[in-house]
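A single protein chain has been omitted from the complex, and every remaining protein chain is retained in its original position.
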Amino acid sequence: MAVAFRTGLFNIGAESQLLVGAVAAGAVGARFGFLPGPILFPIVLVAGIGAGAAWAAIAGYLKAARGVNEVITTIMQNYIVVFVIHWLLQNGPMTAPNALGTPASAPIGDGAVLPIIIPNELVPLTRLHAGIFLAILAVVVFWFVLWRTPLGYELRAVGLGARAAAQAGIDPRVHTVIAMAIAGGFAGLAGMIQVTGVFHRVFDGFSAGYGFDAIAVALLGKNSPIGVVLAALLFGAFARGGSIMQANAGVSAQLVSVIEAIVLFVIAAELIVRILARRRGPKPLEAIA
Amino acid sequence: MIHQHFMLVPPLSVAENVVLGDERGGPALDRRRIEDRVRELEKRFGIEVDPSARIEDIPLGLQQRVEILKVLYRGSELLIFDEPTAVLTPLEVDELFEIVRTLRDEGKTLILITHKLREVMAVTDRITVLRGGQNAGELVTRNTNPGEIARAMVGRDLKELKARATPPRTEVVLAVRGLEARSDRGSPALRGVDFEVRAGEILGVAGVGGNGQSELAQCILGLRRPSAGAIRIGDVDISKDDPKRTRARGVAYVPEDRHLEGLVLAFTVADDFILGKQDHAPFARHGVLDPVTILRNGGRLAAEYDVRPPNPRAIVANLSGGNQQKVVLGRELSERPKLIVVSQPTRGLDIAATEYVHERLLEQRGQGAAILLVSSELDEIRALSDRIAVLFEGRIVATLDAASATEERLGLLMAGHSEAA
Partner (left out) sequence: MTWEQLIGAGVLAAMLRLATPIALAALGGVIAERSGVVNIALEGCMLVGAFFGVVAADRTHSVVLALAVAMAAGAVLAGVHAVAAIHLRSDQIVSGMALNILALGLTSFLDYQFYGNTGTPADLAAVPDVEIAPLAAVPFIGDVIGHQNTIVWLTVVLVVLIQVFLFRTVPGLRLRAVGEHPRAAETVGIGVRRTRYWAVLASGLLAALGGAYLSLSVAHSFTDGMTGGRGFIGLAAMIFGRWTPIGALVASLVFGYGTALSFSLQGASIGDVRVPVQLLSTLPYVLTILAVAGFVGRSRPPASDGIPYETEGH
């Protein structure tokens, strides 16, 4: 199963970072599509991560400098991104003719496309692509940064005891921005993986709303292929999200949002699982449990 | 009850605050009528405040009158004042006492809770001294004197001073000049503080809590930006440095609240031992932490500072208060600091742990560290300090040699009874 979505769990309510990462990856991937893979792919990767990180850092800055709760900021950012994507794809610089029946960007260069490892015909509804390696790598990098570097130590210290960290010379504000940027970078990576691995372009309705809106809508939606893919991704997220959530605790706590995220996550997860269970009969629920 | 922290709603008017909760009349809010009612009350007790002014626009002295009006409006016969002069200027204090006397003459009963002797002598008829939650003496004001009250306040159980082998050296480590700072609430907390601490010397800072002690420690560490003045370590002014740079100059800090400030409670002992040292050798090399060294360091310090259990993997939150403080000491003292700022180091600790902390501090002194010891425990201050500075309302009102600092003198100074007066 594809695990790209897992990183999206980093900061609930910050789906826009994923979108920004996707758009950046899509834009760069299409613009420099003529480049060969070994050059193009790293550029697309950096674009996706960097865009997500920068976008998230705004929320981090506003929290650190102005005391604005990042939940509110990121939700507003979600709306902004959705409209900006509308613009980009409908009558902005990324508009491109296509046969999808919905506004979309030009496809990214072949060099940036992640190869599919297990084709759909083999195991239905999975379409496992090489993004899984990126996702695993991301998790490893994340673990390493958090537990094996001074920066990770500082992030954990700020998250678990901001005042103790402050008197020891670790500035909580700076680290809030850094933590947010890291989280955004991972979300951006997730978006980038979705573009390079699944869709190969950015299209309107890539995500329809904020937070879990897109997922809920897609799941409940009209059994569209995308909805099913998202559902599959989500199941992947649930099934394997546990370990990530744990590793996550440090960084997210440090935004004080860990608890927020988990609470929201648990509630949302329960809800969506219940919805799915109702639609598909009781079996999936048991399977998950 | 007239609270020390006013129970007033800042954006509302004086009259609205007075009648709040007991508005009398229909649901409609008739501002003119309530203002008239308050004006009437003011006339009766000789208290002057503009009923239509907003609380946030009037000075603290007037706000206090509103508090008094609130109580009178409700027809109370007993008025309790909790540290009523804490936020007042001297002139406002005199005006308050004028009102207090009027109320007494009107037949009201008044209780004044304060730690300032001048006030007790100025307006009371009878005095009860509380010490450690117990009644430590009842006195009649006109038959007593400040010295007697102070003795009752601090008690008489004088402890023997430990003889100090080595005199302090001459080298000044910390020099504070004209230091001013504001509290979190924006009021002046330090109003021109001067002192110095020499190598191998413990300077005790005595005072009733809330007279600027916390702010003083925070300013030196760089956690609070002073509004004026200089803080010099050797020849370098560090008053604008952040904690990281301050610490790099050899300053250690044992904070007042070890749970919130001293330790990351959810960390292991080993991790807490390297707090603030995580980004350089030997704990980090080339941007990567060295878990083996961190753990070994944790085990060594835990043994050296007698942390029980001596397990570097133990979670700090699970340790007793004394052992937590040992973790703080181990981290702060193990790198031979030049200056140690220590704040309430034994608060909440048992006797054994207290003695341990004292021994460690004296040991540092013997090794030539300059120590600034902030404590509200007079016994502790007197047992450890070479000199004692008394902080009162953001100023150092006197600096005494330990030998001449009797509890009675300290008690008087801490209560704002300056020696000259």
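Per-chain numbering from 1; labels A and B assigned in written order.
Criterion: a contact is a pair of C-beta atoms (placed from the backbone, for glycine too) under 8 Å apart; a residue touches a chain by one contact, two chains touch by 3 or more.
Not measured: the values here are computed from a predicted model.
Student: Per the definition of touch given earlier, which of A:L40, A:A57 or A:I75 contacts the omitted chain?
Tutor: A:I75
Student: Suppose we count only contacts with the excluded chain; which residues of subunit A make the list?
Tutor: Touch with the absent chain occurs at residues 13, 62, 66, 68-69, 71-73, 75-77, 79-80, 83-84, 86-87, 90-92, 208-213, 216-217, 220, 222, 259-260, 263-264, 267-268, 271-272, 275, 278-279.
Student: Spell out, residue by residue, where the missing chain touches subunit B.
Tutor: Within subunit B, the residues touching the omitted chain are 1, 3, 6-12, 16-17, 20-23, 25-29, 70.
We adopt the following convention: only the chains that are shown with their structure count from here on.
Student: Report, in whole Å, the distance between the mean C-alpha point of subunit A and the mean C-alpha point of subunit B.
Tutor: Each chain's C-alpha centroid was found; their separation is 48 Å.
Student: Sort out for me which residues of subunit A touch subunit B in the complex.
Tutor: Residue list for subunit A touching subunit B: 147-154, 156-157, 160-161, 163-171.
Student: Show me the residue ranges of subunit B that touch subunit A in the complex, using the header's touch definition.
Tutor: So the residues of subunit B in touch with subunit A come to 221, 223, 242-247, 253, 255, 260-267, 271, 274-276, 278-279, 283-284, 287-289, 291.
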